[in-house]
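Read the structure below first, then the notes.
Removed from the display is one protein chain of the complex; every other protein chain stays in position.
Take a look at chain A:
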Amino acid sequence: MIELENVSFAYAGEEPCIHGVDLRVAAGECVVFIGRSGNGKTTLTRLINGLAPYYYEGTLSGKLRIGGTDLAEIPQWERAKQIGCVFQDPRSQFFSAELAGEVAFGCENLGFSVQEIRDRTDGVIRTMGLDALRNTPLDRLSSGEKQKVAIASARAAGPRIFTFDEPTANLDEESAGQLSETLAELKRQGHTLVVAEHRLSWLMELADRFLYVDGGRLVREFSPRELALLSAGEAARIGLRRPCKTEPPLLPAADCRTGAAAEARRVCCTVGRKTIFRDIDFSASPGEVVAVTGRNGTGKTTFAKILCGLRRESGGSVLFSGKRLPPGRRRERVFYSANDTNTQFFTPSVEEEVLLLLPRREKELERARETLRRLGLYEYRTRHPATLSGGQKQRLSLACGVLSGRELLIFDEPTSGLDGGNMKIISDMLKQEAENGKTVLVITHDAELMEACCTHIFQMGGYRPGR
């Protein structure tokens, strides 16, 4: 179905990033590109779906065939009929505000008749169980639902091949599980699936092969069984996340303890008539890294925003060192790093960003340099933050938090979409900051991160027994 013969590629004005790749993917097969960030996984999916060099311009050499036909001979709009694309962030690929319009968009472009557009759109919506979402604006859907809409939208045009570029980067464990079921259904129907991904556990039952990409080359092939047998040390060495599902570690619960640095007592949050959560009792002290976890929609981010003063609680109180503080004063003590890093940076360079509003004394400058080095950002210090990759932006946000000098640091899903190496850098930094006397809260579904650095756990939407 897909054949790559000695394929090399370089983006316009850049060094080659793919070198001599040979690959054959059979019809109905599920192949997963794995490996560290920035080694060519995404580019390989772009080459297969034709967006490189059609949209992402560059120099392509070698042969790339889809169904026996040279891809260069197929116009892009014709490829859109054969290959469905699902990207990392579904929000930014929606053209319509509502479900049917979005799912139909591809069919409308491809010149299908009105009846065919309706049949395909309604059929896919029904098949994928999305009927209940017809009247819900897409902006209000959960991340998992948005990803499902993106797949429905790609599926409506009837492609035989699907490419997925880090489809779980913004999903929690449960949504990733649902995505796995959706892909399994596509596979059962004989579709060919090509996935570039860091999180591996949700693909273990699904994938036929895992191809390790390093330096733009396919350097190793794993069967799911071989990948599962990879030791934790070996997986970490080659920058992979743990292939098997990791259970969150048993940690002491961070419920209310008098005299803690930060406390929430019977905190409630209501929006209109809807109660997001009520009677939250929580505490955290210097030296602790608290994992705030729970299913999507239980209000983890809202709770974090209340703690840091970006939202006002509807009831209860938030105390710092035993004193109740209004939201404005809390902001002086707490740094909050949102999951979406796109609107977090304000200056033209990485070094300016970490020094924003800080005194430019030699001591601070040296600390900033050291932090950037530890987070692997020093070589990017003159780059504009907007030009960094997702993982680099997450690390920059962490650097800003660390250098802010605030006593409580909150990070919202800092490892979503990151490879094993980046996860380790972040977990080491969080641990280090706690050892330096900071109180750290990390909203996460990432059991590997919890295992690596968290000392306490706070489960939203129901407690689980602590040790």
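A few remarks follow.
As a convention for this text, contacts are C-beta pairs under 8 Å (C-beta built on N, C-alpha and C of every residue); 3 or more make two chains touch, one makes a residue touch a chain; residues count from 1.
By our rule, contacts and distances are computed from a predicted model.
Its UniProt record calls the unshown chain "Energy-coupling factor transporter transmembrane component T", which is the correct pick from "Energy-coupling factor transporter transmembrane component T", "YciI family protein", "NADH-quinone oxidoreductase subunit N" or "Peptide deformylase".
Contact with the omitted chain, checked across A:Gly38, A:Gly101, A:Pro249 or A:Pro286, is made by A:Gly101.
For the chain left out of this panel, the touching residue among A:Phe335, A:Tyr380, A:Phe411 or A:Phe458 is A:Phe335.
In the full complex, chain A makes contact with the omitted chain through residues 49, 51, 54-55, 76-77, 80-81, 85, 87, 89, 91-98, 100-101, 104-114, 117-118, 121, 135, 137, 139, 153-154, 157, 305, 308-310, 331-332, 335-336, 338, 340, 342-346, 348, 356-357, 384, 386, 400.
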